[in-house]
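One protein chain is absent from this view; the other protein chains keep their places.
The block that comes next holds chain A.
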Amino acid sequence: MTATTAARIEVRPAEGGVALAVAGRLDAASAARLWPEAMGAARQGPVTALDLTALEGLDSAGAVLLLKAAPDAEARGASATVAAELERTRKALATVPPPPPPPPFRPVSDIGRATVHRARASVAGIVFLGETIVTIARVLARPRLLRWSDLLRHLDEVGTRAFPLTLLLGFLIGVILAYQSSIPLRRFGAEVFVPNLVGISLLRELGPLLAGVVLAGRTGSAFAAELGTMTVNEEVDALRIMGIDPLAMLVMPRLVAATLVMPVLALLMNLAGLAGMTLIMSTLGYPWAAVESQLQQWLSLQDLIGGLFKAACFGMAIAAIGCRAGLSAGRGPRAVGDAATAAVVGGIVAIVAMDGVFAVLFFRLGI
């Protein structure tokens, strides 16, 4: 193999512009080094002549450099292989249309595009909601449409496997709430009311809400990823072609499982939180009897049932949003990730928004 020399460029004045003389071997490394010099020469004036007599060879990166610096120059002295590489790259670049010009008023077009996209997604969401309600009605009329084995599997995955995490989070939240609320209440000598505060917060609000966050993060994303992968792999299309309703087969078991399991998760969250609070109260010098007395006096069954009802609604919303995100996944591997993200974000936003509606509703109803 013959030794090659590193490429160099010489810029000479020429009639009507400048001339470039290139020597050595113009490979990717040389092209990277000489790119600023070559483009600088091209800016001085049009490159009207290209002397390649001393050019020992070039690869496609070198060819791109010459064609960018001197697109219209006549190449002189090129060897057959250099001329062939230049011609091949020139032809290849000629098949590539120039990039489209950026749209005018970019922010306006972006806002417009995002608005149209959001509107379409909203319409699709409403259609999905309608189809889901119709499917629920069909399943209620013909319960055998529901795949019971799938329901049991989802009850296990959504419910029993989430119990340890729910208990841990609930206990920690109870401990934190008890400690944090004891500090201001102690200043007023009202530390004994910590169980009232923590109990009401947990049963009415934090229990269902935090169980919902656990469900959205753990299960909503799993639903979206599983159904998204099935959509990407055209399994959902295969179901439709076989005359099987994907909503009945795929969505219903998940929806029912999440709806049934969420009150249980919220209840566990409540109990674990109360246990954590009781522990802290005992360290502050309040025996279990005092805590129990406060809870019995101030908490009602209505608080518990209201919270569990909210939890069931949250479960249904999270499952529906997760399933919808999966079934509407696009194509390609990125689609599954996008669907999982949409499920978690959509699920959490939905339960907080629903919680606001419930707060107003319960206030008006005096619950």
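Throughout what follows, a residue touches a chain if its C-beta (ideal position, glycine included) is under 8 Å from a C-beta of that chain, and two chains touch if they have at least 3 such contacts; residues count from 1.
One rule holds in what follows: contacts and distances are computed from a predicted model.
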{"item": "Candidate names \"Protein-export membrane protein SecF\", \"Aromatic-amino-acid aminotransferase\", \"Dipeptide transport system permease protein DppC\" or \"ATP-binding cassette domain-containing protein\"; UniProt protein name, chain not shown", "value": "\"ATP-binding cassette domain-containing protein\""}
{"item": "Residue touching the undisplayed chain, where the options are A:P99, A:G189 or A:G243", "value": "A:P99"}
{"item": "Touch list for chain A against the chain that is not drawn", "value": "1, 28-29, 31-33, 35-36, 59-61, 63-65, 67-68, 84, 88-89, 91-97, 99, 330-335"}
